[in-house]
Every structure is written in C-alpha cells, then in structure tokens.
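For this depiction, one protein chain was excluded, whereas all remaining protein chains were kept in their positions.
Moving on, here comes chain A:
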Amino acid sequence: MKPRHKKLAVITAGVAALGFAAVLVLNAFQSNLVFFFSPTQVIAKEAPIGKNFRIGGLVEEGSVNRGEGTTVKFAITDTSETIQIVYTGILPDLFREGKGVVAQGKLDDNGTFVADEVLAKHDENYMPPEAALALEEAAKAQKASLTQ
C-alpha cells in the first residue's frame, strides 16, 4: 500500500466513524429526542396518534384501579389534561400515585391509551425517609394554615 493510499484509508475511516456518530445523533433527533409526549400534547393531537408513541406524566392520585390478573387501569396527568391508561403486565417498583411514569403504546378509539410498557420516571431528589416524612408534614401544615 502506497503512503497516500494509506492516508486515504485513514481519512475514510475517520469520516466513517464521524458519520456513524452523526447518524446515531440524527436518528435520536428524529424519533427519540422527544422521548415522551405530555397528555396536553396528546389531546392537542401533537403526538403521532395511530402509531406507537410514549406518554409521560404523573399518576393521578386515586386513579389506580387493579383489574383482573395483572391488568391495571390508571390515569396520568400533567395537571391540565388527563389520559386514561390500560396496561397488562408488571409495573416497576417505583410506580406510585403522584409519581412520574412513561408509558409506551397506542391510543384506542375511545381515547384510552393501551400501554405495552410502563416505565417509572423518578425525580432528582435523594433524602432519607425521615426527611421526606418531615417535608410531607410541613407541606400538610402549610396547606392547613392556608385553608383556615
């Protein structure tokens, strides 16, 4: 191999590596940069209705309804809009009312979202349980003093 051929091969390899990275980036941009849509976006038909997509929000308090087997019905909300979800399968440990989830699936004709995967999305707060309890009680006390 002549030196200039070698150089050419090297440049090609470099360009190929960069191209591969760029393709991955673009691919992520296209379908996954918006990892999930909010209920408001779904109601406004900004989500790809009719195709599989992901929806994210908080599990509405008191909405979780365990049906037969492992079928669960619940609602997720972004505090302005709410979408009903039906899911058959095992929920992640962190699935709780009032906490974040991301569900993947499709809207059916009645506007219910039929999920085939539910992932828990936790926040960036880390603290011991006692601290969490104290915060909760402080919030309750504040609420009580506001309503008086």
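Going forward, contacts are C-beta pairs under 8 Å (C-beta built on N, C-alpha and C of every residue); 3 or more make two chains touch, one makes a residue touch a chain; residues count from 1.
We adopt the following convention: contacts and distances are computed from a predicted model.
Asks: If you look up the hidden chain in UniProt, what protein name do you find among "SRPBCC family protein", "RsbT co-antagonist protein RsbR", "Cu-processing system ATP-binding protein" or "Heme exporter protein C"?
Replies: UniProt protein name of the non-displayed chain: "Heme exporter protein C".
Asks: Write down which of A:A44, A:L94 or A:A139 is the residue touching the left-out chain.
Replies: A:L94
Asks: Please output the residues of chain A touching the missing chain, sorted low to high.
Replies: Spelled out for chain A, the touching residues are 7, 10-11, 13-14, 17-18, 20-21, 24-25, 28, 31-38, 56, 91-94, 99, 102, 117-133.
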